[in-house]
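The complex is shown incomplete by one protein chain, all other protein chains being positioned as in the whole.
On to subunit A.
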Amino acid sequence: MAEQHTGIGISIKNLYKIFGSNPEAYIDAVKGGMTKTELNEKHNHVLGLKDINIDMPGGSIQVVMGLSGSGKSTLIRHINRLIDPTAGEVIVGDEDVVKMNETELREFRRHRTAMVFQKFALLPHRTVLENTVYGLEIQGVPREEQEKHARRWISRVGLDGFEDNYPNQLSGGMQQRVGLARALTNDAPILLMDEAFSALDPLIRMDMQSVLLDLQKEIRKTVVFITHDLDEALRLGDRIAILRDGEVVQQGTKQEIVLRPADEYISSFVREVNRGRVISVDMVMTPLSGEPQGMPIRSGTVLEVSAKKMTDSNASFAHVTDADGKPIGALDIQEVISAMVTPVDHETAA
């Protein structure tokens, strides 16, 4: 099956989720401004998600970050409607998932999405190979073809030789590779990853992040990745949305979030980030005035690397070039370094 999906975008519009016995009764009040606390104390309903609006462009990795209880796992389950929303739209491609009937939803889940879970959720009575073919098996694909695709992805995630092992003969990291292979074998354009690496040891987590980033260069799927770990979010995300108490507090590229945190909540997160490895020169360059000065630095280079290049060659000025080598901006070593240092207002904000 072909991997070159141009990518299907996901657009979440005015999404609300209220948990409780009669959510419809309170949706208007919530839209009118009733707070989460009030809804909980007076009516014993929990506001899970409030007015979520996120546009996820096709073929890129969208990270949704938040602490436990922020509603991030609830949000990702709305994309394949494992949870039904109280109000709102989830547009995938040009279809509204919320309006699908049972058959349409089943077809949608079979062909458009695949999911990786925090607790792996492998079938314990099936071997690695039998787990990996699951998506194709229930689609009714011939067994030979199921196995062909499954074996390729098992090998691609580095599990050669483990095809006939049962999940609990494998370590956590290896089990999640099975989870990833199972999702990729499905060959759906959308990959939903719910805290997929959170249960793994830090080193194995890094390893799995690299596996995902490597694969993504090749498969270009629309990945929705849920995490509570900012480092992971910054490493993986093309775009990041930060969720708190069921609301999006900020969304944008990782550089926008690190450089311009919307409030103190996010400041407190990004304070610990190694800014030199996240922010690229594009964010600090000034428009070219006159001839480009100093050495050329490729657009997209992170500050740490460019500072090293500039200090190594003793240059205080440089210019940024685009992919074709055309100069697009000017760079001053002072600005580069000051952008790498955590600003004072972030320090004191804590």
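Convention: a residue touches a chain if its C-beta (ideal position, glycine included) is under 8 Å from a C-beta of that chain, and two chains touch if they have at least 3 such contacts; residues count from 1.
Heads up, the rule we're going with is that contacts and distances are computed from a predicted model.
According to its UniProt record, the chain left out of view corresponds to "ABC transporter permease subunit" among "sulfate adenylyltransferase", "ABC transporter permease subunit", "Sterol carrier protein" or "Imidazole glycerol phosphate synthase subunit HisH". Contact with the undisplayed chain is limited, among A:Gly69, A:Pro124, A:Pro202 or A:Gly300, to A:Pro124. In the complete complex, the residue from A:Glu107, A:Asp201 or A:Asp214 that touches the missing chain is A:Glu107.
Not every partner is drawn; the one left out touches subunit A at residues 80, 82, 106-111, 113-115, 117, 119, 121-125, 134-135, 137-139, 166, 168-171, 186, 192.
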